[in-house]
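All protein chains of the complex are present and in place, except for one that has been dropped.
Labels for the chains are A and B, by order of writing; each one numbers its residues from 1.
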Amino acid sequence: MLLLKDGRIGEDPWRHLDDAEPLPDGAPATVSLKRWSAERGALMRRKGRLGLRLPNDAAPLALAEDIARFDLIALSFPRFTDGRAYSQARLLRGRLGFRGELRATGNVLRDQLMFMRRCGIDAFEVGDRALAENWLAALGEFGAFYQPAEDGQPWIARRRALAG
Amino acid sequence: MYRYDAFDRRFVEERVAQYRDQVRRRLAGQLSEDEFRPLRLMNGLYLQLHAYMLRIAVPYGALSPEKLRLLAKIARRYDRGYGHFTTRQNIQFNWIKLEETPDILAELASVEMHAIQTSGNCIRNVTADPFAGVADDEIEDPRPYCEIIRQWSTLHPEFSFLPRKFKIAVSGAAADRAAVRVHDIGLYLRRNEAGEVGFEVLVGGGLGRTPMIGKTLRGFLPKRRLLAYLEAILRVYNEFGRRDNLYKSRIKILVHALGVEKMREAVEAEFAAMDDGPLALPAETIAAIAAHFAPPDYAVPEPGEEAALGRALAAEPALARWVKHNVAAHRAPGHAIVTVSLKPPGRPPGDASAAQMELLADLAERYSLGEIRVSYEQNLVLPHVRRRDLPELWRRLGEAGLATANIGLASDIIACPGLDYCSLASARSIPIAERLSEHLASRDQEIGELHIKISGCVNACGHHHVGHIGILGVDKNGEEFYQITIGGSADENAALGAIVGPAVPSAEVTHAVDALIEVYLDLRRKGERFPETYRRVGAQPFKEALYAPA
Partner (left out) sequence: MPHPHKPSAPPLAANAGASPDATRRVITGNRLRDGVPVYFAGVGRWSRALTEARHVAEAEAEALLAEAQAGAPPHPVVAPYLIEVVVRGGRLRPLSLREEIRAFGPTVRAAEP
């Protein structure tokens, strides 16, 4: 799977393990939520970067205690019209202060990138057809937004107040 | 009214550019219809029976002469010379070409208009009392809060792919002229015991396949916390609203399934965990928006004006009738609120031609301090008319077929576009409305206040569930049949109508409505409106009249 991250499209350096697959030595790997719950102790102790694949009907706040262990949380958009992961992203990034990579996987389309990024997602699974320039252009279509989100940008009401 | 600043102007321009590129990609085959559909819906564009339909946002119903003239121009240039005002205070054009929509949106942007989020599974147009700011029963003007909510909800990144559409209405008066109780979120401005004004927040109202009256989530919410609370509700809905079944995906279903207690717990928990800072609405922020809606400097009535008007009314019974039904009391002395009827008997309800729009723009300028509004009942409101101008205004409206004296009466019918236009419809609604309005117009005075509402399918865009008499078109083996309900109400005593019996064929609708009206006239006490009579006598007398053997 190709990834759009930091303004570039490249290969995904992470391995996404089935529940029975052994963990690779030191290589960055993601596990399912189910596996995390079952093998939490061992996974906590493992050296190397660890990621979590979060189903879009899972409660993100339940990860509060463990969140610092993850270098990557992969969120799921099973259909691009299923917007649950936008709320998950905001809660992970904002409420829980997650600092690692927050990745959109599944039915990820160019015209939703801006919404995803504003919710705190910083990496996007892209299909083969994607053209980097066109996808990056999606992120720059608006100069200012009306509401606070998780992108650290002052929203319009704040900009108005600052403008005096 | 609200005027864009540089941020707002830039935003709508960026939106037009974004949409223009999306249309280009669609026409070039780079976007499939599946991928494009939500994008065009979030710019108000439906694909209907005959063409594309564009639903243009009229935020809380507010129009100006400039805006109305531009709508007339769009009607002439891009459509067939007329537009339709909707039950959410918006305007629709039925004959639109996809390839011309970027240019249409660009023209709209030039007068501070757009079609953002008038469809799609996102937060829709925030609607309000069309008498906002001028009604004599108002606690506080709801429009600043509508504008604040509108901005907050525009391209909200978290809530653009909700389980389903989301509709919010706000009322600031004792009487509810915004159907607040049948919205996903309803807001009433209320005064608490300490005399402070805040919001009663209702959730889970709605019409459609499974109509429900909203339930109070919070009796009093301070203004400062309005957006945070709304965000908490939307977040709970986004997470837990059903996505497996199109017909069970509105928030009303979630509230019904959880019960209002559990819903409140979930919302309050999220609300409590939110950081108050970013979404807080300090008094200065509210005041800055409210300044756009400050009351105008009303002219002081001169001595003798009222007496002159009295003489004019006495001399012309038709004028007197129009003033009686179409003119409401205004908080400023010597002024009136005029409702312009878009319900001429025998014609499609809620439509206006380009010529009529242009005339209304002139009249709004001349007689209403440059303001005109859309009501959810598909009429227009001139909110700042001097009483001494009523006779002249009436004459000018009459010349354009806009002076029907029927507001709130039997021939003031609400109807959706129905099967004549809409791809969702099961049956036609406009011909039923035309037939009924023509038939009942001569009896308007005798019958008095009566709200007849017609929907062409279960989606209930004609609000039939909350009509005194509601009519729902259904398809029975390819024939148009009509289910009749009675006793509904959209105001502060909102109620859902009850089905009176089996659906009747199209040709029998007029007779059925006549029979129901006869029962009402027979049984009503002096001054009793239809819902009150119905509540007192029950459905039985009506059922008997409708279905007893001839």
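Assume contacts are C-beta pairs under 8 Å (C-beta built on N, C-alpha and C of every residue); 3 or more make two chains touch, one makes a residue touch a chain.
Just so it is clear, the model here is predicted, and its values are computed rather than measured.
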Partner chains on view for the chain not depicted: B
Option touching the unshown chain, where B:356, B:406 or B:533 are the choices: B:356
Touching the absent chain when the full complex is considered, from B:1, B:17, B:98 or B:499: B:98
Residues of chain B (touch criterion as defined above) contacting the omitted chain: 26-30, 32-33, 47-52, 75-76, 80-82, 96-99, 347-348, 351-356, 419-421, 425, 428, 430-431, 434, 478, 480
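Here, only the chains that are shown with their structure count from here on.
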Geometric centre distance via CA averages, chain B-chain A, whole Å: 39
In the complex, chain A residues that touch chain B: 59, 80-84, 86-87, 90, 94-95, 109, 111-112, 114-116, 118-119, 141-149, 155-157, 159-161
List of chain B residues in touch with chain A within their complex: 5, 7-8, 10-11, 14-15, 17-18, 22, 31, 35, 38-39, 121, 151-162, 235, 238-239, 243, 273, 275, 278-279, 285, 288
